[in-house]
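Structure incoming, see below.
Every protein chain but one is kept in place in this view of the complex.
Up next is chain A:
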Amino acid sequence: MLNKLLSGDMPRSTVLAILLAVILICLALAPFIFPGVRSVDTAARICIFIVLVASYDLMLGYGGIVSFAHTMFFGLGAYGVALASTHMGRGFDALLVGSLSGALIAALLALLIGLFSLRVRAIFFAMITLAVASAVAVLVSQLSGLTGGEDGLSYKIPRELGPAFKFADGELFGVKMNGKLLKYYLVFFSCLILFLLMLRMVHSPFGRVLLAIRENDFRAEAIGYRVVHYRVVATCISAAIAALAGSLYAIWLRYVGPDTSLSMEIMIDILLMVVIGGMGTMYGAVIGATLFVLAQNYLQNLMDVASHAVSGIPILPDLLNADRWLLWLGVLFILSVYFFPTGIVGRLRQGK
């Protein structure tokens, strides 16, 4: 049963298995174990980023393609939900229409970019996505009539997902049975399903061909696989799933703006999560996203403390300033590409 659910990809390392189980249990029971607003928010963010990072890994770790437009796809999904909810009124139909159309547009855009760049050289894709993504980000902030510009959009989601809606009286383990809880579980189970779907995909014949292409595209072509087709399809699927993750994020936040869904910073976050967690395994996305989001929320406080502790020495306080945490992550990123290209998961599996 478990083997089937995980598509035969068992963790293959005791430590990894324990880590994954702990993460799964914590996320599944987050509203009960960590009842604060901030911690539930963190848990939802972790769920969504696991899917987002896993979909990026589908491209990077399996397809061997570097894309800088993943936040664009993420944002397309988010803006899809936002625009549908604004124009169609609150309701589940708006959420559905928004998510699906966002995913569709993302896949189409990925198809276009892929056809243009992947048929020539895979590295063109990295450059072209960077250019297109920044153009879209600029466009979104300029078309303020449609997208709300820099301010973004706030909208209403169905009442059933709000804190005012109570589906049962009383409390369970001290947690109110309200729409907020429903919303968390909507996000959680959607993410779980998407993740298992991707796990299934990478262990299907399609995923095997992608791995073959990553290892040696020339040879894969010679065996008779149309490399460009496989790469383009992987890109489209990855884009559509990223858009769905964006839709979930938009439902969770009830707000979209360029900063939360389109900015280059998120793109860099995704890159860091993939590489630190481990490229080429779906579990890497789980570990990477969890560690990163936790670090983002709690490590900055720690750095603040450290920065105050060394306040007498020149430059050091600036280097340890909480806003400079990207500096240290960047260093960690470079080191991990050199020394642990398989990331945390690869290390754990090796050291078994």
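Please note the rule applied: contacts are C-beta pairs under 8 Å (C-beta built on N, C-alpha and C of every residue); 3 or more make two chains touch, one makes a residue touch a chain; residues count from 1.
Definition applied: contacts and distances are computed from a predicted model.
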Per UniProt record, name of the chain withheld from view ["Amino acid/amide ABC transporter membrane protein 1, HAAT family", "Iron complex transport system permease protein", "Na+/H+ antiporter subunit B" or "Carrier domain-containing protein"]: "Amino acid/amide ABC transporter membrane protein 1, HAAT family"
Given A:120, A:168, A:193 or A:305, the one touching the chain that is not displayed: A:120
Residue in contact with the excluded chain [from A:143, A:193 or A:310]: A:143
Listed residues A:90, A:324 or A:347, member touching the removed chain: A:324
Those residues of chain A which, in the complete complex, touch the missing chain: 60, 64, 66, 116-117, 119-124, 126-128, 130-132, 134-135, 138-139, 142-143, 264, 268, 271, 275, 315, 318-319, 321, 323-324, 326-327, 329-331, 333-334, 337-338, 341
